[in-house]
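In this view, the complex is presented without one of its protein chains, the others remaining in place.
First chain written, first letter: the chains are A and B, and each begins at residue 1.
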Amino acid sequence: MASTTTALEAPVARRESRGLWRDALDRLLKNRLAIVGGIMVILLGVIAIFGPFISSAFLHPYNEQNVQLTAQYGGRPVPPLAEPGYILGTDKLGRDLLARIFDGAQISMTVALVVQAVVLLIGIPIGAIAGWFGGRIDNYLMRFTDVVYAFPDLLFIIILTMAFRETWFGRAMDGLLLVFVAIGVVSWITMARLVRGQLLSLKETEFVEAARAIGVPDRRIVTRHLLPNAIGPVIVAVTLGIPGAILAEATLAFIGIGAQPPRASWGSLIDDGRDFVRGDPHLVLFPALAVAIALLSFTFLGDGLRDALDPKLKGKQ
Amino acid sequence: MTELPDDIQVETEEGRRLAEQLQDSRRHARKLLEVKNLSTHFFTADGVVHAVDDVSFELDYGETLGLVGESGCGKSVTALSLTRLVPNPPGRIVGGEIIFDGVNVLKLSNEEMRLLRGKRIGFIFQDPMTSLNPTLTIGYQIAESARIHLGLSRRAADDRAAELLSKVGIPRARERMGDYPHQFSGGMRQRVMIAIALACDPMLLLADEPTTALDVTIQAQILELIRSLSAEFGTAVILITHDLGIAAGMCDRVNVMYAGRIVETGAVDDIFEKPRMPYTWGLMDSLPRLDEKKGERLRTIEGLPPDLINPPNECRFAPRCRYARDICREQEPELTPREEERHFARCHGTEPGGWIQ
Partner (left out) sequence: MVGYIVRRVLWIIPVLLVVSIITFSLMKATPGGPWDREKELSPRQIALLNSKFGLDDPLPVQYIRWLVGWPTDDGGFQRGLLLGDLGPSYRYPDRSVNEIVADGIWTTVQLGVMAFLLAVIVGIPLGVIAALRQNALPDYIATFISVLGITTPSFVIATLLMVVFSVTLGWFPTSGWRGPEYWVLPTVALALAPIASIARYTRASMLEVTRKDYVRTAHSKGLKERTVVLIHMIRNALIPVVTILGPILAFLVTGSFIIELLFSVPGIGRFYVNAIGTRDYGLIMAMTMLYAGAVAFMNMVVDILYAYIDPRIRYS
């Protein structure tokens, strides 16, 4: 049956699809919350990298005390906007709160990086091996993760940090590296399970079977078909795992583990400010706000990435 | 202010019987279902999709009507529109009338519509694996309608459910009332769906591709079940399918749909023996035949269905039609009568005096 020439002119029920990543990017850019989150994340990154320079140049170094100033306030912290140059006020030792919050941002972003690096380094190989080989290997690996999972996170981190506090590793970065790695060590399980799940299910899908049937070699199957599908959820998991890491670090700092003075983790700032909460709530409020903003930004960005990469999962219509 | 059948409102036993009688006598004079100029559109981010465009047809009491067409032609949406189950957003019935048993369905309140569903109109969906609630026993799911619509007690409803279960061919029905859907095979689950749909002895059964997801051997059983039960209870059936063979075996009349419109309608024998629309020919032609020579290519209809977002004012099949002429592209044909009784086709070329014979 010959088709008529007008077949080419007729409106056809077809939509263009421009490839997985372009489509995802388009969807992401339509999500305003995700864009806000993304901008904040970039901002935090900038502050983390250039913070000390900015505060030294335009404000005050984060560990510089100014007792003469606080003396004018009866030895108490300086309120925000009360003195020029101290935008958010100071603590009881006259240290610029904004500068200290910048330092906290640096700590938090470093936490995010280091923890996720550890998570990826441990989680992906374990998950991939378990998922690809399946069977007994998968079984033993999963039991191993069950054991790690059974351990209450915070306790494990505390014990770990205490055990290795005196070693060279424990002293790196003023003890911070140890804390970060410890947080990573308890956090990799979700990633491993994710990767394992992806590989297990994708291994058996019809399009892999189809690829094999056409004669595509295994290696290409993995690189061209399996990995691109797995990368999406991995990126989402990394982004959504960051708030947990930041929170863990803040909590530890709050009870005195991790950042030591004069470093100013947001958690330790809140701890310091606790006693002044009645008269000088800014000492608690601003670090808390910083934590909230950081957490929200990564959460929005992560949610946006997830919706962008798999719109089927989207709840809203 | 609605024309709800009296028997749903009347309280006493006598009154109810009287209303039934009245209903019966009125029924001889009218059709069970009259759909007039039904249009259902979907309002999406990409535009308004005219899924069902100005569709009209009738259905007699006890008749079996086939809605045949390819994926996306609007047959499922038509059925959903009849019970106002079109997902909203983004879909909406934007025009037309649906008169069911003398009642104007589109004018009913939500509550009144709810009373119709299940009780007067039963629905069988395509995928039995997902259409049953996995956390409720099948006995419960069947008895639920009976309890709510017929006012039966728990026990009476369970009895009725067991009866129905056995009637649809589930062995040891009573024992299996307490089982869960995942303990049944696909074919058995579809039988359960049929039991649910028929629980309140509805006047109309809407079967949306009931066998598409099943094995071929099971297909025949399920279809036979639907046929025998509808004959026994006098239930009218609208059978939606893309499979012509199924339509041929089950239906009294057939509507062929394409791109949101009905393009041909008539008695089943007329449609199959004397189709009067090139699309219908194409459908028949594309069926593989036993008497073909091996190695011969299967015949297809070239091209794709049109985009329903802005349907052009031409015959929607024209781009793919080998018989199309200029008039086909300038003006969309109406459904006009053909030789046989109640046989209509939407085609310029096959009209009396046209260029296709």
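Remarks
Going forward, a contact is a pair of C-beta atoms (placed from the backbone, for glycine too) under 8 Å apart; a residue touches a chain by one contact, two chains touch by 3 or more.
From a predicted model like this one, the values you see are computed outputs, not experimental measurements.
Of the listed residues B:30, B:92 or B:117, the one in contact with the hidden chain in the full complex is B:117.
For the chain left out of this panel, the touching residue among B:64, B:83 or B:190 is B:83.
Here the missing chain is touched by one residue of B:44, B:133 or B:300, and it is B:133.
Here the missing chain is touched by one residue of A:21, A:133, A:151 or A:207, and it is A:151. Of A:89, A:184 or A:243, it is A:243 that touches the chain left out of the display. Residues 143, 146-147, 149-155, 158-160, 162-166, 243, 247, 250-251, 254-257, 267, 270, 274, 277-278, 281, 284, 288, 291-292, 295-296, 299, 315-316 are the ones on chain A that touch the missing chain. Touching residues on chain B toward the chain that is not drawn are 83, 85, 114-119, 122-123, 125, 127, 130-136, 144-145, 148-149, 179-180, 182-183, 193, 196.
Basically, only the chains that are shown with their structure count from here on.
If you average the Cα atoms of chain A and of chain B, the two centres end up 52 Å apart.
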